[in-house]
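Notes for the one structure printed next.
Note that one protein chain is taken out, while the other chains of the complex remain in position.
Let's look at subunit A:
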Amino acid sequence: MAGSMYESQDLYLDPSIKYWVLFPIMIVMFLVGILRHNITTILSVNQSLSTGEVKESLAVKYGRLFIANKNYIPESTFKLRKNYWYDAYNSGKYLNDPNATANGDMLDPANMESTMTGMKKAFANLIPQYVLMSWVSYFFAGFVIIKLPFYLPTRFKEMFQRGIDTQNLDISWVSSLSWYFFNLFGLGGIFSLILGSNNSAGSAKDIAPQMQMAPNQKDRFNKLHKSLAEEVKIVEHSWALDDIEDQILIKYGKKSPVNNDKKNK
């Protein structure tokens, strides 16, 4: 058996397989990709943010920065900010909608719209993929279409000869369904050359994120602000510039660090 692996199995492929199976699959997949790119461009709606939404997300960013860099400003102004932001976060001053509840209102038009765009995108991505795959596996079932010029271990049989149930066929022969998968993964590079890197022609990697749609929680920011209020409340100030003079003097060798340590004790 092992010997027969290396004897090249000469299959003679009808050249019309090349013209009627190999090229059509590739060309159709390519065209579908371009078509999909255009459809997604049409379907995608420009979502513009409102002032309130910008405000609430930037307030969160501010809180994080404040907590991280609080030690670089003098204590008096630190306290001023601490009190102000604690109140602001607690009272929801910077929130878009202070009374939002979890999951929001399903009938809220804004909510509906975002759900719809997500679904549109997912469909535009998935439907062509399903159609193409069933087209290939229905019309070109069991075709052996190309031979790779190198040998591969038997484990790749699943990958290269999907749709053909022959045990002894050499691994370097590729079936039509596998050719479909090669195109699915391989055309991404060509699309990004033609349509630009942010295209939505979609290779396999585009499908994955669409599948898990994030739950659209309306009160996400309300929770964030509440937790930031707690964080701001407990944050302590230790001025980074307290002993900066000594640090400078040590840096320029005017004062020895040992001396400084004694002093602190």
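General observations
By our rule, contacts are C-beta pairs under 8 Å (C-beta built on N, C-alpha and C of every residue); 3 or more make two chains touch, one makes a residue touch a chain; residues count from 1.
FYI, contacts and distances are computed from a predicted model.
Among the names given as "Elongation factor 1-beta", "ER membrane protein complex subunit 2", "Anaphase-promoting complex subunit 2" or "RING-type domain-containing protein", UniProt records the absent chain under the name "ER membrane protein complex subunit 2".
Taking the complete complex into account, A:Y62 is the one of A:Y62, A:W135 or A:F182 that touches the chain left out. Those residues of subunit A that touch the chain absent from the view are 48-51, 54-55, 58-59, 61-62, 65-66, 69-70, 72-74, 77, 81, 94, 196, 240-241, 244-249, 251-252, 254-255.
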